[in-house]
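Here the complex is missing a single protein chain, while all its other protein chains stay put.
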Amino acid sequence: MIKTRLKRLKEKDTRRLIAVILGGKMLGIVAMLGVIKGFFWFFDTAAGATPMDTVVHQANDLVSPVNTIWVLVTAFLVFFMQAGFMALEAGFARSRETVNILLECVFDTCLCGLLYWAIGFAFQFGAGNGIIGHQFFFLHGMTDSYGSTQVAFLAFFLFQFAFADTASTITSGAMVGRTGFKGDILYSICVSGFIYPIFGHWVWGPGGWLGNTMGWFHSWTGGTVFRDFAGSTVVHTVGGFIALAGCIALGPRLGRKFKRDGGGPLPPHDLTMASIGAVILWFGWYGFNPGSTLSAMDWVGIGRVAANTTLAACAGGMVAVLFVYPRSKKWDLGMSLNGFLGGLVAITAPCYWVSPMGAILIGGIAGIVVPLGVDFMEHRRWDDPIGAVPVHGMCGIWGTLSVGLFASGQFGVPTADGADTTTVVKGLFYGGGTAQLRAQLIGSLTCVIIVTGVALIAMYTIKQVRGSWNLRVSKDGELEGLDLHEHGTPAYHVEFGQGMTYSTPANLPRNGGAFDPVPPTKTTEPV
Amino acid sequence: MIKTRLKRLKEKDTRRLIAVILGGKMLGIVAMLGVIKGFFWFFDTAAGATPMDTVVHQANDLVSPVNTIWVLVTAFLVFFMQAGFMALEAGFARSRETVNILLECVFDTCLCGLLYWAIGFAFQFGAGNGIIGHQFFFLHGMTDSYGSTQVAFLAFFLFQFAFADTASTITSGAMVGRTGFKGDILYSICVSGFIYPIFGHWVWGPGGWLGNTMGWFHSWTGGTVFRDFAGSTVVHTVGGFIALAGCIALGPRLGRKFKRDGGGPLPPHDLTMASIGAVILWFGWYGFNPGSTLSAMDWVGIGRVAANTTLAACAGGMVAVLFVYPRSKKWDLGMSLNGFLGGLVAITAPCYWVSPMGAILIGGIAGIVVPLGVDFMEHRRWDDPIGAVPVHGMCGIWGTLSVGLFASGQFGVPTADGADTTTVVKGLFYGGGTAQLRAQLIGSLTCVIIVTGVALIAMYTIKQVRGSWNLRVSKDGELEGLDLHEHGTPAYHVEFGQGMTYSTPANLPRNGGAFDPVPPTKTTEPV
Partner (left out) sequence: MIKTRLKRLKEKDTRRLIAVILGGKMLGIVAMLGVIKGFFWFFDTAAGATPMDTVVHQANDLVSPVNTIWVLVTAFLVFFMQAGFMALEAGFARSRETVNILLECVFDTCLCGLLYWAIGFAFQFGAGNGIIGHQFFFLHGMTDSYGSTQVAFLAFFLFQFAFADTASTITSGAMVGRTGFKGDILYSICVSGFIYPIFGHWVWGPGGWLGNTMGWFHSWTGGTVFRDFAGSTVVHTVGGFIALAGCIALGPRLGRKFKRDGGGPLPPHDLTMASIGAVILWFGWYGFNPGSTLSAMDWVGIGRVAANTTLAACAGGMVAVLFVYPRSKKWDLGMSLNGFLGGLVAITAPCYWVSPMGAILIGGIAGIVVPLGVDFMEHRRWDDPIGAVPVHGMCGIWGTLSVGLFASGQFGVPTADGADTTTVVKGLFYGGGTAQLRAQLIGSLTCVIIVTGVALIAMYTIKQVRGSWNLRVSKDGELEGLDLHEHGTPAYHVEFGQGMTYSTPANLPRNGGAFDPVPPTKTTEPV
């Protein structure tokens, strides 16, 4: 065989190929050396020798750089979750509504960025009162670092924008396939500009009532405050329950029959895309959770958060598959994806405070919450094409509550200078009593009740708008398909023969097929 | 429902499943504990206790690690843009030219790496004169860190290679679908080995005339030098205008009719892939711009660059969609993608020197430049299948000029030890007069004129080559499709029935369809 290779090296074409490539290079090098000499007179700037650094740094000078790198890199990962959501949602949906999903994600990201810059960040992270912030509108008055974080202000802003964007995107998941694009713009303004940042202020904002005083409920929890490390409630329950409100206000897609009516979920149109998207989300979660320390100085903490996040995802994905297998006798890919996503959502609140074992239990239970939640939605005749409500809404609740059960009592909060354990978080199972659990219940219930309520009002209001600004696309538009109706193009356009070949192998049964009149073709391709 | 679940847990199959899994584990553990004991004699190495570190570091010892981490991580992100370009270009093209696009991206990356190692880096970043560097050929003579950057030399090399690769890839965008693969090799050698690194030397190289003295134009700008923070000109205008030269030299694809001839752009073949690709590019831009500080010690700077990059993208994406909506009454996905990419290209030069508000304006204007540029290309009958010229070429010019308008006068340059504001960059709108604007004009015009000129010469020269090394594939080859002709395989090969099912729902109108003879089929799938 090697002989053949050597022979080929001797062939004319090969030699010519190599000669041309090498020749081109040589020619260029010679030409350029000529240019170097010839044009030397043109600008006679000598390349200056740069003197080496003589600045003497203190160790403290490095804290802000290190924390800022950490927050930026994790912010990038959180932003990248948009690609994950797009691939996951598009893949799980029908091909006719794909362009709509993609554009909604892109447009909502753009809208969210501008709204968050103008008002969202101010509402959420500006100084104010327990309910809302009112500082930093249009980023006016920003300082080098945000608060005491020793993280560059704009790096912190970017990280928080990426979170807001995530909440906004989750919302669209349960509203796929029948929401008009103008209606989407309207509700997205509500979510990105108001609902998410204001609720977020309650938990993470300076002086927010859930994160600091528990307001009227102060005495009932004995001063223990609500804890949501990276947003099981703030991002996922908020996003998931707004999604539910939209899903209820919209009603199901035309032609969608539910299980108790003899139907079932419409088949996803591209499971490869959906799977890659889900793994991108898992990858992005490594920004979401570990980045929420906002500090790399708490290096033990960021390691713990990252490992807990992983183990919960593993448990969720595995349990979900094993849980539904006995029913269908099929190994369910979609359920494995939503299972590990459910595990990730659940571990988001407790990731800093639990042990690896705790993370596995929390994720594993999420792997049961997801299929039960899907059944529940199906039973209620709520059409949630990608499972946004079970995954984000329901697992968000579970994860939030789990802090009150599994927090191990060893960990407090991360600070810019390292872990602070002066006040630790301890759950019921570790001898902490029910105080934390009660605080978690208050936070989670508040979110479900108030956010869902506000979202229902907003969604039904937009559904009253006449004409094209209505929340739901017209019946004709929906029958035509959102992509053609709203965007004028299908997602895919294939040239058979030249871009795609197909086959229905002659010797194989065609039991799954639906494609009769065409004779089978054989395509061979060179190695 | 829970009862059913519990019942299932009692079922034989489930129990067997669990038993086998657990059994397998247990068996393994027991077996291995046996092995541990049994083979202990085999190699009796005790695992050594490793003594803890006693090195005493100075704070300055940490500057190089921190800067190098930053440059490496951002270099990785810039490299990852290749995946984005591949997905974007392939998705926007026709299915028949997909394999060609994919292989060009891969092959050009490989070629670029080797060329940049051999000569490109030397031309660009070696000491020399104002026109060209001639140090570090084949990386000979490299030191631990590059210059005064306190960044590992090879990390800096990798970062700059990733930039060179980007320029090379942009070029191919406007030449999709009719360039022969051998022709692609020839022009890629010109771009990666010569045009990009030599022009890059002028701006970023040690002593480069645009970045240091402005050469003959020194007095006209009063000593103010050309500023291009991360490459609106160096990477994007260069790439975009070489693309234009190739596009003009090649002529349009066979069968492409332009708008004023009653045609229009050929439909993209996979918008899901294109969208994911565009978001990957956005993600990669977080390496491109923030990484161009080459320093995490300027922690406020990297935060600002990252946030400005984001806001410009948001503005570009949103404005582009809203700008074309009145024309077509359709919400245009492709335009949203090219809009935010245009915003990213535009903010690339000014990202370090402008405020968030400035970034939004710069990005927003880019969102208008892109659709107008697309119209212009269509009007000129230039066939640019993915919009490389409007996005990279035209927005590159706009972004470069915008430094002279929007630079806020607060910021100078990042250094290895932090921000240096001894000389600040100030634009017209912030009271800086027109000096900077004039410098920007010189740099941008120089690029457009010289690079386009050289590229046209190169492209037309390659078009004179006879036989298969010609720039354009033969007519027969193009009619057959580049994938089949050059690569011997279509991109997709689907087994209907077994790998894909399709449907044309019976109760829905089929106005967009083109697929008549097959009866509708219903596919159901288990949850």
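Each chain gets a letter, A and B, in the order it is written, and its residues are counted from 1.
Heads up, the rule we're going with is that contacts are C-beta pairs under 8 Å (C-beta built on N, C-alpha and C of every residue); 3 or more make two chains touch, one makes a residue touch a chain.
In this text, all values refer to a predicted model and were calculated from it rather than measured experimentally.
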### Message
Tell me which of B:Val203, B:Cys247, B:Val448 or B:Ala491 is the one touching the absent chain.
### Response
B:Ala491
### Message
Among A:Pro290, A:Pro350 or A:Pro371, which one touches the chain that has been omitted from the display?
### Response
A:Pro290
### Message
Given that one chain is not shown, which residue among A:Gly404, A:Gly427 or A:Gly481 touches it?
### Response
A:Gly481
